[in-house]
Structures are given as C-alpha cells and as structure tokens.
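Of the protein chains in this complex, all but one are displayed in their positions.
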Amino acid sequence: MVKIRIDHRLLEAAEGSTLLKAALAAGIDVPHFCYHPAFEPEGSCRMCLVEIDGAPKLELACSTKVKDGMNVLTSSPKVMEARKEVLEFLLAEHPLDCPICDKAGECRLQDYYERYGRFNARFRETKEKRDKIVPIGKRLLLDRERCILCTRCVRFLREVTGTGELGVFERGARTEIGPYEDRRIDNAYSGNLAEICPVGAITDTDFRFKTRAWFLERGASICPHCGRGCNIDIEFRPEPDRQDPGCKILRVRARENAAVNGHWICDIGRYGHPYWTENRSRFVLMNKGAKTTRLSWDKVLIVLSEKIKGLGPRGKGGRLGLILNSFLSNEELYLIGRIFTEAIDLGNAWFADPKLQEADRLLLTAERSPNLKGARELGFESRPPDLEEIAKRIEVLLVFGSGLRAAFSDGEVRKALDRVPAKFLFAAHTGPEDSAYDFLLPAALIAEKPGSLTNTLGLVQEFRPVWRPPGEARPEWEVLGDLARELGSGEAWTDLSIVREAMAREYPFFRKGHE
Amino acid sequence: MSHGFAPVVLDEVRAVAARYPRREAALLPVLRVLQRVSGALGRAEEELAAELLGLEPVRVREAVTFYSLFRQKPAGRHIIQVCINLSCSMAGAGRSLAGLQTRLGIGPGETTSDGRFTLLTVECLGNCDRAPCLMVDEDDHGRVQEEQLDEILRRYP
Partner (left out) sequence: MTRERPELMDLTEHLFELDVYRSRGGYDAARKALGMPPVAVLAEVRDADLKGRGGAGFPAGVKWGFIPRDGEKPVYLCVNADEGEPGAFKDRWLMTHDPHLLLEGIIITAYAVGAHDGFIYVRGEYEAAALRLDRAIDEARAAGFLGEGIFGTKFGLEVMVHRGAGAYICGEETALLESLEGKRGEPRLKPPFPASVGLFRCPTIINNVETVSNVPRILRDGAEAFRELGRPGDGGTRLFSVSGAVVKPGLYEVPVGAPMKDLIFQHAGGLPPGRTLKAVIPGGLSAPVLRADEIDLPLDGDSLFRAGSMIGAGAVIVIDDGTSMLDILGIMTRFYAHESCGQCTPCRIGTSWMHKTFTRLASGNGNMEDIDEIARVASAIKGRSLCPLGDAAALPILALVTKFRTDLGSRVEEARVRSGSW
C-alpha cells in the first residue's frame, strides 16, 4: 500500500493502482468518459486531468500510477479550467439533443457540464453533420453526432465479447465509429453497449423514447434466467401503490458484482423483463367443468390440505406428487422438503425445468434457471417429470411454476392430468393448459418476494421485494407456511428468517454468510 | 479464397506478408499493392487483405480510411499531388495549382472526365528546397514554373 494525498486527504492506495481508482474509492469524483473499470486506461477523453505536485503539466488520473507521497489536487483552478475547456470542446461538436435524447438525466456529458462547464458556449462555427440513426445491432442505434469517440463500445466488443463488430474510421474531426458494411452487432451482450455509452450516442430500442430517466424507480434484484445469478437493477415507473406494474417495467440494467457478473449482464436477462409483466396469474381460481370461479386463499388451502390429509399417513403408496422447479428460492425448496417429507415420501418430486442449453464463455450458464445448485444442495435430484407415472399413480398433484408447459405439449399435459383426480397449479404465469387444472394459485416472482438463490458457483445471494406481486399472487414460501399450518405441522413458518435459520441448521452449506 | 485476384497478385501479397514477424504488420504494404493493382481499395481488396493477414475486415477498413494515400474510390490513371504547405505556397504553389486547374478543367479532389488525371492538394512532400513542388505518381517535380506545366503533363499519357 502507498500513502498519497488527494485534495489534502491522506489516503492509502494499493501499489500499482491509479489515481483515478484511488480517488473513486475514496468517494472523490474525478470526471471521466473513456475510462471504464473493465478496460485498460485509454487516456483519450482528457477529462480526468488532475494537478500533481511537482509535475509541470496536468496529468491523467486514469493512467497515472500512485506513488508514495504523491500530492494531488482534483479541483484546483487549473484543473477546473481544464475541465471547462475539455467540456467546451465536446459540446462544440455535440448536437443540442437533450430534449429528444434518451440519455438525458443519466448522461455524463450533461452531468459534468452542469457541474463543471462554462455556460456561454463560444463555438460559432458550423457543427459537423453526421448520420443520427444508424442501426448497428438488433436493438441498437448509433447517433454519430452525439458520439464523443470515447471508444468504450469498440473496446467492449474487442475485449469482452471478442466479436469486434465496430471500428473507428477516418481521421481527425471526421473520425466516426461504425460496423463493417452490413455486419451488425448480434452477440448476446449487445445491450451492455447502450449502458456503457456515456452519452446518448448508442441507444437501446427496447427503451428508446419510452420514458425519462428521472421518472424511473429502481430496485436491486437477481436475474432469474440462468444459473449465473447476475446482479441487476430493475427500473420501472411505479404505480401509485407499487402493485401490478403491468407494462411499467422499462429497463433491466447490470449491477456490478465482481464475484458474479462483473459489470455486465447478457441480453437474455436484459430484455427478459416481460417475464414479470406478461401473462401474470392474478387470482385464485377453481375450475369445475366449464365454470371458473374465484376462491379465497384460505379456502383453496383448506381444500389442498384436506386432499393431502385424505391420502392417509405419508401419502399412502406415494399418491401425492410434486412437480417443482429451480426457480424456487432456497427457502422455498427447503420448506417443501420439510413439509412434504413430514407428510409424504418425497420420491414423487420431479423437476420441470427448462432444457439445458449451451453455456457461453462469459456469463450464461447451461442451466436456464437460477437455483439448480440450491436445489442440489438441498438434496433434490431434479429428475424430469414422468407423465406416464404421474397419470398412473398420482392422486393429488401440486405443480409449482410453468415448467411443464415448456417440456410437454398442451395435449400431453392434459392427457396425463385428466387421469389425476386432484391437480393444483401454483404458478406466476397463465397458460393455455390452465383449464386442465382444478385449482390455480397465483405465485409471486423474484423481485416480488424475499429469498435467496444459489448460483452455479455455489454463491448464495439474497434478494428482496422491489414491488408487490400482482393481484392476489403470493410468495410460495408464505403459502407453504400456511399449508404447513393446515396440515397440522408443529412449526410456525411465519417469517422467512425462521425458515432460513432452520435451513442453515439442517444444511451447513447455508450457514456461511450470504451475499 | 482468391476473391477474384490473379495468382501473381496473391503471390506478391503473400510474399510481402511473409517478411514480417507478425502477418498483420504487413497491412499497409499489402494495401499499397492491392491499390496499385485495383486502383482503389474496395470491399474485395479489404476482404482479401483481412483473410491473408488474419484480421477482421473492419480493422482493414480502419486503416484504409485513416491514411491519406489510400483511396476507396478509383482515381485517374495519374495522380497529381500539389504541395500547398508553407515553403511551396511562398514560392508560388498557388500558381501551379491554378495553372493545372485551368489546363485540366478540374479542381482539387477531382478527376478529368477522360480518366487521365486526378488533381490533389497535399501537405509537405519534403521537397522544400525545390519549391514549389508537386508529384505525379511517384515522380518528383521541383521548382515548377507555369511554363513547364504542359511539358510535365505530356509525360503522363
């Protein structure tokens, strides 16, 4: 470690670190555009110039390594002057697009200009005219007038995805960024480009013109689409009581976590937000013949518990079937194990999960569900459902989630369910085969309940509710607690912490600190 | 694989590439050869260079558009480069340029309609003691006087 002074504050910094890293770590804002923690310093925007004692010129904070005894000023008159002038240069060839630019409100150029800029622009010449709507990818548009040539996008595609679709063409003030001919960016991480662009040059058509950044509320969560457990921020426009976001989720962004996803998320996670908003199951329903009626939770739980109790001690000969999935949280899977081993033989627990697919070299795992590792740690085998066996043996079937839908056709599912006397679906999404079930229970999703997931590398990550579940949907762990009570269980699972403690007691794996 | 180029051309660029410790370092000389052969560096030339040197085509175009001596559109049979930097300007480059414009009927950046000459204004050619100077193709012409222009042009059919 070395000792340096920044703005008269004595700081310790790791040997080999840079002034910018040390400053940011100490909460000192040194403005920058081209620097990004995922890449080597670029040094081209010139925004991070700072004053160093003993140096004749201002030096770049992003690339100057810390040296013991260094004395740095980040807001001296010289530095402020330099910032004003670099900003003035950038604004000179930048279009006054703020009123129509998506980036407004979260734009570095805007932010820095407000903080450090000069408010009478002196550029009187004609700005370069360039193309403003250049499609460069499936959901990406490039505005060359707004581009400040920080080259973050070019470097991301060369160094992170290794696909290198973008290049830097021409020279001097004519320099511009673009793809080669009709080649477009179509890798699975393209959405990160709109995020890392410090201005509104690269915009995401998924978000374009939908809202203003300052109307967004944000909640931290975990992406549910694979086993990586990427940390995300879900951004939405809140309804008055945070219920039923409908189509108000506007964006999913990466939340930095060095141990999980670094700075990125993949496009499946980023553009997978219809998962929360489309086809949600909202009410407890009973299907009898052609009629569908609404029930209360109390009522349906009584029915379910009676059906289960009616099977006799320990589900007599394995006639209670559970179809689970690895979207359920650690706590939920644990509770299921607790409740149903007490009530039945868990030999009839199947897992209806998405098929394993290709993992990529970056974040995406082969398993496309977030808690497969958690299920394993909790002793589940995750064998796929055997519809034949279910049709033959099972008298009371409780299906969690929409996994059956993905693995079997509507016809196959109906055929099997037809032979099951009592079938309950506890899922968050509605589907065409819903009418094949006797009872439909609406479930909450990650971001609508608390819990934890275990990612593919065995890291346990907690998540909290960001908004309330839609309609009458409830978290599985809560409903399971109620069901346990109905089944006459001695335990009272009234709070998630109780579940957690029990889980940690029984499974040492879950005893270590959560993220 | 040949992209429509004659084997002798492919041999030449391969030989150029082989002289470098890393293939991709040969990009500028390879582009120079291809521009000589094709007259300009278009997609076919870019893709050939990319393939031979193990580069993405986008990297090739980065170089094509960066360097002044590379062109993406064909030029005339002969390229006239008139230096208009300091010493040549003081010595009368303006007169040479005006004289050429009159004779050829084109301005800087343009090509005669018969495809014979392209006229360009350029920065210092390193011939300042023989100002005003110009190059036609790879030939240097120094101390160019108006009276000599016809004679110079005649040498390039």
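Every chain is named by a letter (A and B) in the order it is written, and numbering of its residues begins at 1.
Note that in this section contacts are C-beta pairs under 8 Å (C-beta built on N, C-alpha and C of every residue); 3 or more make two chains touch, one makes a residue touch a chain.
Values in this document were obtained by computation on a predicted structure and should not be read as measured data.
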- Item | Neighbouring displayed chains - absent chain, whole complex | A, B
- Which one touches the absent chain: B:13, B:34 or B:55? B:55
- Task: Using the touch definition up top, pick the residue from B:34, B:48 or B:63 that touches the left-out chain.
- Result: B:63
- Note on the structure: Missing-chain contacts on chain A, rising order, are 41-47, 49, 57-58, 60, 63, 82, 85-86, 88-90, 92-93, 122-126, 128, 148-149, 168, 170-175
- Query: What residue numbers in chain B mark contact with the hidden partner chain?
  - Reply: 19, 21-22, 24-29, 31-32, 53, 55, 59, 62-63, 66-70, 81, 84-87, 89-90, 123-131, 135, 138, 140
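By definition in this document, only the chains that are shown with their structure count from here on.
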- Task: Could you grab the centroid distance between chain A and chain B? Build each centroid from C-alpha atoms only and quote it in angstrom.
- Result: 53
- Sort out for me which residues of chain A touch chain B in the complex. 164-171, 179-181, 183
- Item | Contact set on chain B toward chain A in their complex | 43, 56-59, 61-62, 65-66
